[in-house]
Structures are given as C-alpha cells and as structure tokens.
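Working notes, beginning with the structure itself.
The other protein chains are all here in position, but one chain of the complex has been omitted.
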Amino acid sequence: MIKVQTDDFDIATLYQQLTNNELNPHGYGAIVTFVGKVRDFNQQQQVAAMALEHYPGMTEKSLEEIIVQAKARWPIGEPIIIHRVGELLPGDQIVYIGVASAHRKAAFEACEFLIDYLKIKAPFWKKEQTDSGYQWVDARETDQSAANKWAKQ
Amino acid sequence: MIKVQTDDFDIATLYQQLTNNELNPHGYGAIVTFVGKVRDFNQQQQVAAMALEHYPGMTEKSLEEIIVQAKARWPIGEPIIIHRVGELLPGDQIVYIGVASAHRKAAFEACEFLIDYLKIKAPFWKKEQTDSGYQWVDARETDQSAANKWAKQ
Amino acid sequence: MLTIVFFAQTREIINQGSLSLEFTPAFKDLETLRQHLASKGDKWDLALQKDKLLVAVNQQMSDWNTEVKDGDEVAFFPPVTGG
Partner (left out) sequence: MLTIVFFAQTREIINQGSLSLEFTPAFKDLETLRQHLASKGDKWDLALQKDKLLVAVNQQMSDWNTEVKDGDEVAFFPPVTGG
C-alpha cells in the first residue's frame, strides 16, 4: 500500500493493516517499521517549519517500483509506505515504512532497503524555514552510500 | 525501559513513550520498531498455543546488559524492550523492541542487534502445543549466526 | 508536443512550473533538450546546470543520452530529499 498525503498517519492503524488481514492472519511473525520525523535542527540552524514538495504521479510510480524490487528480493508481505507532503512542523511524522515477514532478517533488510531507496529515488523535496528564511535541503552523500550498499554483489 | 509481563502491549503507547519525552522532544528523527508474534505453524505442525517460561531476575539483567551494549555502540536514545511470558495464542504479540535515533542506520542496526542478542542471551523458553502434545521449541542455528554477525571486526 | 515540468529549486529559479514545447527531431536526446532550454536566458542557464540536476522522462528517472520522442513528459529537478 502506498499513500502520499498531507494528513498525518496513525501507526496503530497501519500496524493493524500490515498484520491483521484475512489472507495472512498469523503467518508473518516479524514486523519491522520505520518512522521518520521532522527534526528541529539541521546544520546548526533551528528549523521552525518544513514544506515538502513532490512530483505527483512519478512519486507513486517510483514507490511502487521499489516495492516490486523489495518483494523480488525478500520473502515479505505487501509493505506499507506512507509519505506526507505539504507543511510540517518539528516533531511531525513524515514517512512510515512497514514490512511483515516470516523472517525477521528479511523484514529488517526490506524495511531499510525501502527507506534507503525512497531517499534517493522518490521525487520529494524538502524546504526548511529557519531564522535566515526558507532554504531547500541539500541531498546528502550518506543517503547515496546507504542505497549503494544494496547493490547486488 | 524493560518489561517482562503476561499482559499484551500496545504499540501506539510504546511509540509515544519512545519519542515524546520531555528530554528529547524532536531530536530523534528515526524510529525503528520490531514486533515478534506467535506463528501458527512450526516445523509443519499447526500450533494451537504456546507457553513462555523465563528466569525472573536474570531475564531483566540480561536485557539491561544488551541495552548497555547497544547504547555503547550506536548513538541512540533509551530503547524499549517488552517481552511477554505465560500462555499465548497464534497471532499474539510476544516481543517489542523500539529504538529512536537521530540516524536511521543506527536505529535499524541497534534494533536488529537487540532482538538478535535477546534471541541467544535472554533466558526465555518456548513450549508449543500441537496435535502431538506440548513440545519445547528447539534453539535455532540461524539465531546464533544472526548474533555472530554483530561480533566486532 | 513535449510537456516540460520543473520542481523544487529548479522551478523556483525560473519561476515556472511547466511549459509546452513543439517537438522537433533536433531534440536528439535529453542533453540537447536541456541545452536548448538553458539557452533561454541566464536564469534558465542557472536552473539547468547539469551538476546537480536530475531528469525524468514519462515519470521514470533517465540518463542524459536518452532519446526524446514526441509526446514525452520531461521533468527537470534537483536530487531528491524526501524521507
């Protein structure tokens, strides 16, 4: 399941959707989730607010594509990816990734793969408001190297 | 925070405890959680129920010890570990591990480290009820090898 | 016709979110198209500097030597920063 939305999300509801479905009542004994939140500092500057822009259509396509890759690579159920756009405040939830599997290693790896690939492949852009005004967040080299570790050996 | 309890746990409450504390309102932008549940099959046999025994006192000590190790190794906040004991049914939640960090890689690694070490170091034992009666669950070689991967290089 | 869209800094610098462009065979690939747009003025040249620019064709990340076809939706934007 993929959702790009301005509204906040509720992790308890998502957890139910991830695990309690009729097709798979108890088979998936391992559930790994990741939540990313807005931090209040970036590069020594206090962040007062954030705006998230995206490329409608391509966003969903790119998330579907990385889910296809994850499912081809690990024995997991249908993951959930929720990503918010629009205006956000420090402490607000930005992104949710949930993965269920019969194997905890697969659930951990697939969940980390999904957020690592989302970070470099999904067309979202963050703009932060600090004392010096709005500024676009720079892409980080560490995000590229985090994704590179999933390159098939 | 460590709890060994017969009662079920609520992941939404634990998530709040992990992230919304006064000492650290927004600093930890990455939250990784793991939940383990009772599966309904083990070694081709349908599991009707499970009983979890533990060594009171040593259980808490061993969990505190692996939390100390995780905090020495990764820049994370205080993790939460909840483990249930007593009678459980297929689909029931058994264990919760929650880790918050400013860095998602640290949060993923510390969370996986905690469950991997719990699996080989914390004195819990599972007994499953199947058609052929109760039987103790065998320790798995894969749990030992999962823990071995965290040995310092 | 080609539909060209811009996002984030790229959009802000040229102060324009999209435009339509008559397709001509002269647009051999995305690099030719980029150069054509960059020549529209100083701000366009600045916005379309190649060192921190990504390009997508029909909502798929693409390389600069990808062929341009009539009807394509081409997007220019900086490296992504979601998550």
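Letters are used for the chains, namely A, B and C, taken in the order the chains are written, and counting of residues starts over at 1 for each.
As a working rule, a residue touches a chain if its C-beta (ideal position, glycine included) is under 8 Å from a C-beta of that chain, and two chains touch if they have at least 3 such contacts.
Owing to the predicted nature of the structure, the values given are computational and were not obtained by experimental measurement.
S.K.: As a test of the contact rule: which chains in view would the missing one touch?
M.R.: B
S.K.: One chain isn't shown here. Among B:Leu14, B:Val47 or B:Ile94, which residue touches it?
M.R.: B:Ile94
S.K.: Looking at B:Met1, B:Met58 or B:Leu89, which makes contact with the chain not pictured?
M.R.: Only one listed residue reaches the unshown chain, and that is B:Met58.
S.K.: I need the residue numbers on chain B that touch the omitted chain, in ascending order.
M.R.: Touching the chain left out of view, chain B contributes residues 36, 52-55, 57-58, 61-62, 83, 94-95, 115, 118-127, 136-140, 143.
Throughout what follows, only the chains that are shown with their structure count from here on.
S.K.: What's the distance between the Cα centroids of chain A and chain B, rounded to whole Å?
M.R.: It comes to 23 Å between the two C-alpha centres.
S.K.: Starting from the mean Cα coordinates of chain A and chain C, work out the distance between those two points in Å.
M.R.: The answer is 26 Å.
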